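I am attaching a structure below and will ask some questions about it afterwards.
With one protein chain held back, the other chains of the complex are shown just where they sit.
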Amino acid sequence: MPDVTVTRRLMFNAAHRVHNPALSDEENTRLFGKCNNPNWHGHNYTLDVSVRGAIDPRTGYVVDLGALKQLVEERVVNEIDHRNFNLDVRFMQGVIPTSENIIVAIWRELEPAIRPGRLARLVLWETPNNYVEYAGE
Amino acid sequence: MPDVTVTRRLMFNAAHRVHNPALSDEENTRLFGKCNNPNWHGHNYTLDVSVRGAIDPRTGYVVDLGALKQLVEERVVNEIDHRNFNLDVRFMQGVIPTSENIIVAIWRELEPAIRPGRLARLVLWETPNNYVEYAGE
Amino acid sequence: MPDVTVTRRLMFNAAHRVHNPALSDEENTRLFGKCNNPNWHGHNYTLDVSVRGAIDPRTGYVVDLGALKQLVEERVVNEIDHRNFNLDVRFMQGVIPTSENIIVAIWRELEPAIRPGRLARLVLWETPNNYVEYAGE
Amino acid sequence: MPDVTVTRRLMFNAAHRVHNPALSDEENTRLFGKCNNPNWHGHNYTLDVSVRGAIDPRTGYVVDLGALKQLVEERVVNEIDHRNFNLDVRFMQGVIPTSENIIVAIWRELEPAIRPGRLARLVLWETPNNYVEYAGE
Amino acid sequence: MPDVTVTRRLMFNAAHRVHNPALSDEENTRLFGKCNNPNWHGHNYTLDVSVRGAIDPRTGYVVDLGALKQLVEERVVNEIDHRNFNLDVRFMQGVIPTSENIIVAIWRELEPAIRPGRLARLVLWETPNNYVEYAGE
Partner (left out) sequence: MPDVTVTRRLMFNAAHRVHNPALSDEENTRLFGKCNNPNWHGHNYTLDVSVRGAIDPRTGYVVDLGALKQLVEERVVNEIDHRNFNLDVRFMQGVIPTSENIIVAIWRELEPAIRPGRLARLVLWETPNNYVEYAGE
């Protein structure tokens, strides 16, 4: 059977502050500018979860997108939607909540749970003008 | 000369908490749900500023959109971008930072300064699935 | 208090056939072309529901968008999502399921139930290139 | 019958130079900046043509959108698509090709030809961040 | 010459029912939920056809996008636009019309006919929240 990649898009919004607590306030301001605002700011994030695998001839699906959506909501979206990445999110403890670190953390939450198929790619939009992607490498 | 409405779209992002300090925590939770998270959440907001007026035959413009953009940035966007609506914004003091209250406050900041033409409409998108509009009435 | 218009966007998809059973097959083909295909076709529809009213000073809301979403889902979206407008939808019986007739029927389902505020406008996108709007007039 | 507004979106692209030949080069540069580049620049324009009228009970349509598209292509899009607004377009002669002047000129080309229904509104996007609208007033 | 990938986006809409005739009605309902509605539902599909190859120095093109569009319309879009995937489409006979099976069938229709260049990737959006991609592997 052919290998197809299927993607489910989900949205959430959250607050964060780009801040490295090991550095001085001056250094944080110099490195992160307005993204370092101590009173936080936030975004509407868009997350594309892509699963690759063979088409199941019984269903015509690589993976049931309803089940995939439920899995991503339970493992990831419910933990971060309307939350603060620096203060509220278990799987972001100890890392600076940039999009790069967020997407790697989401990968680690999701990758072991994806089946059938395998997690092939995550794309995370922070604003309409920037996004990150990660393929587990 | 015909009356045309011209619109400039701007974007910003901010944190907020939908919270009425005059109510109990229980009542706030009941009314606002996850939008009441004490650690904040945030959005990428999109703001459409519409100015209506006659076309100036010398320029072909109702208003110079570069000048309009600069005005909106100085009066509004620089005050709220990468900020916290509850804590950081002078013109939001004393009101709950819902989209409804934000758009009325932005109107009051902008309306007296718009010329030529007159401020005809504001539209504020909070997420890709909800927006508010206000025409000063 | 100022009057603000708030909008909630919802999506659904459905099948339909643009067909007038009072006319001959030839006339239906002439009038409706490929939209008259007897085996149906379908769309991802986008519906913008706009409610206008005063801002409630206790909540900062014109209307709770969560409650509005639930109302529109119960009265409209659950009746039409993944359905056939010609065969499955109670409130479309006896009319040709064009976007014009759909939006008027949705208005009649929603308008009496909207409160606080009043239903101010519906916009229904049938494709990314065409939409209809209705304000109850 | 209810009055509904139906909209057809069309796209075209064109070159232009924002320039007033009655003014000096210095004044043109001061007024129009980089939009005054003598070697032109261009845009992908998006045009929304809205027609309002009663629903025809025989068809369920206010207007046949296929016929409306054909009319707008013949009268407007074929004249301006892949053209230069300053040099190539009959109905733009003698005016500065700003979005404001373009939309009024398109209105004058289309308004007398629209039937059934009446031309209710034009919206013209010049970039994803600015647009103009005109209702014939 | 460098190898560049060029993509043409096309849209169509169609009805379908996700149904495996080899299974019982109960099993179909359990597997496919509302997507199994016997009266069909439908979508506006978006198809991105990507061709990769060297740039022809005489034209600056990898492939003439007008010719590519015409080819995809003749071989694919005209067969499925405003049609029913289960009933009307020759190249979908005997498979469940999920996005996964549709994209593989479209690949088989297009791949032998693409030249110059080679078909590099297809992306098919079924809704704004889910899409599939296939690269012939």
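Letters are used for the chains, namely A, B, C, D and E, taken in the order the chains are written, and counting of residues starts over at 1 for each.
Just so we're on the same page, contacts are C-beta pairs under 8 Å (C-beta built on N, C-alpha and C of every residue); 3 or more make two chains touch, one makes a residue touch a chain.
This is a predicted model, so every value here is computed, not measured.
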Quiz item: Which shown chains does the chain we cannot see touch?
Solution: A, D, E
Exercise. Determine which one of E:F32, E:Y45, E:Y61 or E:F85 touches the chain that has been left out.
Key: E:Y61
Practice problem: Just name the one of A:V4, A:V51, A:I96 or A:A120 that touches the chain not displayed here. | Solution: A:I96
Exercise. Write the list of chain D residues that the hidden chain touches.
Key: 11, 13-16, 34-35, 37, 39-44, 81-84, 87-88, 127-128
Quiz item: Going by the touch rule given at the top, which residues of chain A touch the chain that is not shown?
Solution: 18, 20, 23, 31-33, 95-101, 103-104, 128-134, 136-137
Quiz prompt | Sites on chain E contacted by the missing partner chain, in the whole complex | solution = 2-10, 50, 55, 58-62, 64-66
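Everything that follows uses one rule, which is that only the chains that are shown with their structure count from here on.
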Self-check item: Fewest hops from chain A to chain D - one hop per pair of touching chains
Solution: 2
Self-check item: Chains contacting each of chain A and chain C, listed by label
Solution: B, E
Quiz item: What's the call on chain A versus chain B, same or different interface residues, using the half cut on shared numbers?
Solution: same
Quiz prompt | Contact-pair overlap exceeding half with B-C, pair selected from A-B, C-E or B-D | solution = B-D
Quiz prompt | chain C and chain E: spacing of chain centres that average the CA atoms, whole Å | solution = 28
Quiz item: Which residues belonging to chain D are in contact with no fewer than two other chains?
Solution: none
Self-check item: Chain-chain contacts as defined at top
Solution: A-B, A-E, B-C, B-D, C-D, C-E
